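Input: a single structure, listed below in structure tokens.
What you see is the complex with one protein chain gone and the rest in place.
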Amino acid sequence: MLKYVLKRVGMALLTLLIITFLLFVLVRIMPGNPFPSERMSDEQIANKRAEMGLDDPILVQFGRYMAGVLQGDFGKGTSLYYGAPIKTVLSTAISNSFRIGGIAILVGTLAGLALGITAALNRGRFMDGFCTVFSILGVCVPSYVFLIFLQYNFAFRIPFFPYFFDPNRFLFSTVMPSLSLSLFTMSTIARFTRNEMVEVFDSDYVRLAESKGLYGRKLVLRHVLRNALIPIVTVLAPLVVDLLTGALVVEKIYGINGIGKLMVDAIAGEGIDYNYVLALGILYSTLYIGVMLLVDLLYGVLDPRIRVSAKAEEG
Amino acid sequence: MAKKLTLAAPAQQAAYEPRKEDFAFLRARDIETDQNFASQGYWKGVLLHFFKNRRAVIGLIIVSLIIFFAVVGPMMSGFGYRDIVQTRNENNKRVVAKGISPQIPWLQRLLTGEEPSGAFGGYTFLFGTDDLGRDLWTRTWYGARVSLLIAFITIIIDMIIGMSYGLISGYFGGMADNIMQRFVEIANSVPRLVIVSVLAIFMPKGMGLVIVALLLTEWIGMSKIARAEMLKIKEQEYVLASRTLGARHSHIIFREILPNTIGPIITQVMFSIPTAIFTEAFLSFVGVGIVLPQCSVGTLIEDGFNNITTLPYQILPPIVVLALLMLGFNFIGDGLREALAPKIEDM
Partner (left out) sequence: MSEEMKTILDIKNLDISFRTNAGTVHAIRGVNLNLCKGETVAIVGESGSGKSVTMKAAMGLLDANATINSGEILYTYTNTSGEEVTVDLLKMSKKEMRQHINGKRIAMVFQDPMTSLDPTMTIGRQIMESMFLHKKMSREAAKARALELLQLVGIPDAEKRFKNYPHQLSGGMRQRVVIAIALSADPNVLICDEPTTALDVTIQAKILELIMDIQKKMGLSVIYITHDLGVVAKVADYVDVMYAGKIVEVGNVNEIFFEPKHPYTWGLLSAMPDLDTDEERLYSIPGSPPNLLHEPKGDAFTARNRFALAIDEKAEPPMFQVSRTHFAATWLLHPDAPKVEMPPELKTMLERARKEAEKYL
């Protein structure tokens, strides 16, 4: 088990390092000039470049940058938020995004599980049909469309919730973005849970458990849920990614100062902010690789087939 | 389940009184052979299964309809997708058809008995017009056309790249497979957003960026499926036979194995197309996708969102088209998957 964990962690760190390096190189060899040439003379630019170490070998630059990153120092933006260190801007953004995203994941997962389990237990009946329709709807309509719908109806026509995100009414302004972000998670998990459970219900080992005399709640808790839920862990990683992507638009629409909106501002604004692109790229990659690692480890813990290595002996 | 218990004897024909002539041998007849479906061709069976699946057929109809309208829809209204509809009013002043709600003159006449009034009373705007006075029917179908084109182009290229990569990696195995799979793992660890943001540095915003972003990400899933299929098929007798006969690698990969991986790959394509449409819509909405005056489903939703307080109907058509496309392709994909690997209970 320890070997498994170490191997996974090592792989994840290595992958992250490679990606970070690639990002760094790509962003540093960007075409064009990070300094507004009309406001600076050639000499000034040359001085500035030397001062910032842009003429050093790329590996030296990367080492210097990473040393900063490890202390949370990402430098300053090239066109966004002049003067403010990226670290400060980013930490506010992260806290906003994580709260909303966290609630969305939590609500989506729990509600999705509940819905999926209910559907599987009432296979072929009303709740099953409802779950199917709901999950189709949730997968077919992007989260930002839900937000637009909620915003139009419950903030504009009936001004109950704030129309834009208001940090002073945090809890209240979280409802609509979190809810719309959670719908995709919810429907995916509901559909997956339902299908996994139905499959487990049809499995030979559940038949054996029934033939032992297990039924009802005991059967579901001991043999069905555990086996059905293990594979669900694997959909969590892609779901987090979808959530991050969805958050981009949701934050833009709802005016939330989060990492998604920051990303939009960095790439879709007038000038591209290279340093923000780099910092956010590292952040997103870390998040993604971290989640995938977590899922891998969790799977290892939950599934004895990975936790305990096989040593079959013929009998 | 309520079990109905009838303790009476099961429905049986009244006891038969045998006659003498009944005990003659039945001869001169063929012993009945298989009545099963084994003789049916593979693809014929898949198609039969697919068309028996109600959802798959609904999906197919939806997608076909949208493709049909995406092709001919923009031509039906008589307005161009970027034309601003205008006319002159009774004072001979130029007026623009800004923000007109959906209207169908003959239906209005029929329902109210009155001639529709106003400068644009006689115009048909099935989906209304936008804030600049452009016909939304035309724009919606034109946008759908752009989105579908992007999706089809990228997914077909991705299919070719992914299949070649996966088939080669799976076929040669060993070291080559190892290196190729490490590369896939790393490529798969880069979130799509990060790829888009880096691309945005190097490329102008627009259709090109969307296509390249999709090209860089969607092939991975295809390659994984192709590789898995390859590993499964590689060991089968007919491939082995081909190899012992001295067939070239390229012959075995592309002639012997590729045709057998088509099923799962097409299924994956059906799931990738909606992902591509979704991604395009998302990128265009965020502002790094399709740029003006082009339009796509994504930009139309964005336009609709920007005008939602004044022209709330405007956002509906692109959203419905997007949702229907997602639904249709997902249904087709599900149907194909089931048809390719039918479970007993669906038989």
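We just call them A and B in the order they show up, numbering each chain from 1.
Everything below uses one rule, namely that a contact is a pair of C-beta atoms (placed from the backbone, for glycine too) under 8 Å apart; a residue touches a chain by one contact, two chains touch by 3 or more.
Treat the numbers as computed from the prediction; the structure is a model and nothing was measured.
*Asks:* Looking at the full complex, which residue from A:Lys76, A:Arg194, A:His223 or A:Lys261 touches the chain that isn't shown here?
*Replies:* Selected residue, touching the omitted chain: A:His223.
*Asks:* Taking the entire complex into account, which one of A:Ser203, A:Thr234, A:Asn257 or A:Thr286 touches the absent chain?
*Replies:* Touches the omitted chain: A:Ser203.
*Asks:* So which bits of subunit B touch the chain we can't see?
*Replies:* Subunit B touches the chain not shown through residues 1, 3-10, 12-13, 16, 18, 20-26, 31-36, 345-347.
*Asks:* List every residue of subunit A that touches the chain not included in the displayed model.
*Replies:* Within subunit A, the residues that touch the unshown chain are 123-124, 203-205, 207-216, 222-223, 226-227, 230, 302-305, 308, 310-315.
Just so we're on the same page, only the chains that are shown with their structure count from here on.
*Asks:* Using CA atom averages as chain centres, what separation in Å is found between subunit A and subunit B?
*Replies:* 26
*Asks:* Would you pull the subunit A residues touching subunit B in the complex into a rising list?
*Replies:* The touching residues are 11, 15-16, 18-19, 23, 26-27, 30-31, 136-137, 139-142, 144-145, 148, 151-152, 156, 241, 244-245, 248-249, 252-253, 263-264, 266-268, 272, 274, 277, 280-281, 284-285, 287-289, 292.
*Asks:* Okay, in this complex, where on subunit B does subunit A touch?
*Replies:* Residues 185-186, 189-194, 196-198, 200-202, 205, 278, 281-282, 285-288, 301, 305, 308-309, 312, 315, 319, 322-324, 326-327, 330 of subunit B touch subunit A in their complex.
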